[in-house]
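One protein chain omitted, others in place.
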Amino acid sequence: MNEFVEQFLLEARELVEQATDDLLALEEKPGDSERLDSAFRAFHTLKGAAGIVDFAAMTRAMHAAEDVLSAIRTGANPVTPRLIGDCLTCLDQVIQWLDAMQVSGGELPPDAEAGADAILRRFGEESRVGGPVALLALPQQAPVSWVEAMLDGHPEAAAEASTAIRYSPDPGCFFRGEDPLGLIAQLPGIVALDLLPVAPWPELDALDPFACHLVLMVLISGSAEQAATLLHQVLDQVEIRPLRVATGGVEGDPGLSAAARKLLEAQLLLLAEDVAEGAAGRLASAGKVAANVLRHGGKMAEAERLERHLSHSQTAGDPRILATAIEAALNGRLLAGAPDDVGPAPRLPEETAARALRVDVERVDALVTLTGELTIAKNAISHMAGLAQDGMDPKALAALLKQHHVQLDRLVDELQQSVLRIRVLPLNHVFRRFPRLVRDMAASLGRPARLVTEGEATEADKAIVEALFEPLLHVLRNAISHGIETASERAALGKPPVATVHLRATRDGEHVIIEVADDGRGIDLERIREVAMERGVAQAETLAAMTEAEVMDLIFAPGFSTATAVTGLSGRGVGMDAVRMAVDRLGGRVGIESRPGEGTLVRFTLPLTLMMTAVMTVEAGGQLFGIPLDAVVQTVSVPHDRILPVGASHAFVLRDRTIPLLELAEVLGQGRTMTPAAEAKVVVAAVRGGLGGLEVDRLGERMNVMLRPLDGLLTSLWGVAGTTLLGDGRVLIVLDLEEIFR
Amino acid sequence: MTYKVLVVDDSKLARMVVAKALSTGHPDWMKAEAANAAEAMDLASRSPFDAALLDFNMPGQDGLHLAAELRALYPRMALGLLSANHQVEIVSRAHEVGATFLPKPLAQQDLSDFLAKAVQLKAATR
């Protein structure tokens, strides 16, 4: 991929983001001229960028959007949701094109022209007379007598002429190096030329040879566009008048036969019948006949469009929709796309992980410094090797080695942190996609809602930020479809008609907290209990013993959610259990809170980075395991006679507390390989709000490990939080205590 | 004899286009780049340029206003205003500040013509 295309893809994505932001803001505040200007500039720059990489289809599409926004700027058109929606759809198409180009290594998408056509139709392009001409200051009221004079004066030429041009050069143009006649000579298809003095010629001795006193008028067979392009540098001195208005019909359109026309007209009469009885039947019949007529005339695409209009007409119960469509077909005008025309599908949230990272220079500088220090540490090792060879006293050597190891340890730590800092991205990276999606979801689900984001600048590891998209999307969708009441319900409750969903991110020590909060109806605990029993997730007795928080947490239980509703937006049915699993995999937690009638809050607690986890190693059943140190309260030796059976399992007492005890080897399905000692070695850990004890065979050491989340086949492994590679090549399995103690 | 041109555009892609056109067709021209009017004025106030190529459509101060400011600083500097929109007002306002209107995407020929004029201007005003 050449550097221009690379830069194009990069810049274009940023511009689309900017434009989306501006359009959504403009929709909220239609009077915000700064946003309007910014959106306009974004489309304009996108247009320019497309031109640079010769992407003609995209240039056309951007130009159409630009014109629409330009019309708003001049006050000719108001901001409407339809218009914003069309512009956003246009941007969707651009993203699709960019994605395709990314994948193809820079090749232009082959079907781009069709996409551009669709966009132009959406914007109502067919009512206009073609591109750049619209931007020319065609004098609205000025009489076009010069055009008539030209046509009258050159009757033979008039037949072939498509465009009339009047060029009134500045008197001083010769000094700018301009040669108006020379420029005119380059116009395509000149059929007539007139040169007139602006004022009656003076006496020859009074004539200034260096001033231009002429007005040039030309009739050409070329197009207005061609003329405009050629005369681009002197457009302020030029009037260009197309002489033929583009007909809406497609060139070479064979048109409809007389019989076909008669049939279509008959359908119009049918539809015009005002009798209520049988209206649906007439509608269906008229639509069917009209579509068949078109098909018979070889107009397949038209027929399909007409059928879509028919179905729309039927749902709306308004025959005029179909009638308009039939009339359009009669007049040979292109049928505008029906409202549910297949435009580019709403951008699926399949955004390929960002391949590039924008990195703060300081973070890179920190790495550079570290490299220096590491080099020094490395040199120290070779120096010590020399000392060893020279027969240095081993004890002294050992002391030196220890010292340098401590230093290296620190440096590696710093290195790890620095590299992770580079991988850190602001959450805005994933948050920015949501305002648009919320808008679309709210519209399609019929629940007016707006998204307010906070704390987008909060940072987290790139992998986490990117992995959060699907879970957050699902939670948002749930909030809109289940959490929020209908507009009328909200009005009755005295709530603002448009629901607000907050998407907040904050930093809390080594964690990032993300909250999705809505002001909807809250969670109905009774309903949860019902569903839980229905789905066999929990028995009535267990439910009775649960606290409210525990009942609410059932939402995340596997099997609780229906997962049958497949939506176009997320592509598959996902339940809250999948959300929890995804978050767990990232090393985080997700929980839910609610107040009936007031709203619901889903809280994600995530690690700041795929951090080093401090673990304590233990041996059980001949295997080495790691226990996250932040969960470990203490280790203790418990005499076996103090371990009491409780129901099917065991417990022991520590400082007046009864602590459930599990044998790690047994829990993990390993048999005991060591003869039990008189005392059990127990690791006491804080688990699920309480304490739990794990009996192990041997206690190991503490270490910092880079916890790799499970992926692939290991994802479903129960009880495992992650793995890490030890220095000797062994894999250390780090336990998920929450799961073990469930 | 080498000349200096100031290229101002908020789009890096657009600046790349000009840079390429300069390096392939005009090795006797050195360039400096600026992403906005403020940067441009900063560079221009430090050392003189023989010509400037300004994008019209920039956030903040647009190319036309920048042209006026540059014109005040260097009355004889060749100024080119680039825009993809051939709007009449832009063209005539460009002429008002003595700038040449250049359509985007910048064609090699237009650039050559513009630079040639700049050279002529420099020679004539020495």
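For reference, chains read A and B in written order, and residue numbers begin at 1 within each chain.
Going forward, a residue touches a chain if its C-beta (ideal position, glycine included) is under 8 Å from a C-beta of that chain, and two chains touch if they have at least 3 such contacts.
Rule of thumb we're sticking to: contacts and distances are computed from a predicted model.
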| item | value |
| --- | --- |
| Per UniProt, the name of the complex member that is left out, chosen from "Cbb3-type cytochrome c oxidase subunit I", "Sugar ABC transporter permease", "Acetolactate synthase" or "STAS domain-containing protein" | "STAS domain-containing protein" |
| Displayed chains contacting the withheld chain | A |
| Candidate in contact with the missing chain, chosen from A:Ala185, A:Leu644 or A:Ala686 | A:Ala185 |
| Given A:Leu195, A:Val452 or A:Val653, the one touching the chain that is not displayed | A:Leu195 |
| Residue among A:Ala76, A:Leu204 or A:Ala258 touching the omitted chain | A:Leu204 |
| Positions on subunit A contacted by the hidden chain, ascending | 169, 174, 179-182, 185, 190, 192-195, 197, 201-202, 204-205, 207, 209-210, 212-214 |
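To be clear about the criterion, only the chains that are shown with their structure count from here on.
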| item | value |
| --- | --- |
| Whole-Å gap between the CA centroids of subunit A and subunit B | 37 |
| Of subunit A, residues touching subunit B in the complex | 3-4, 7-8, 11, 38, 41, 44-45, 47-49, 51-52, 66, 132, 135-137, 170, 177, 228, 232-236 |
| Interfacial residue positions of subunit B with respect to subunit A in the complex | 10-14, 16-17, 57, 59, 84-89, 91-92, 95, 100-105, 117 |
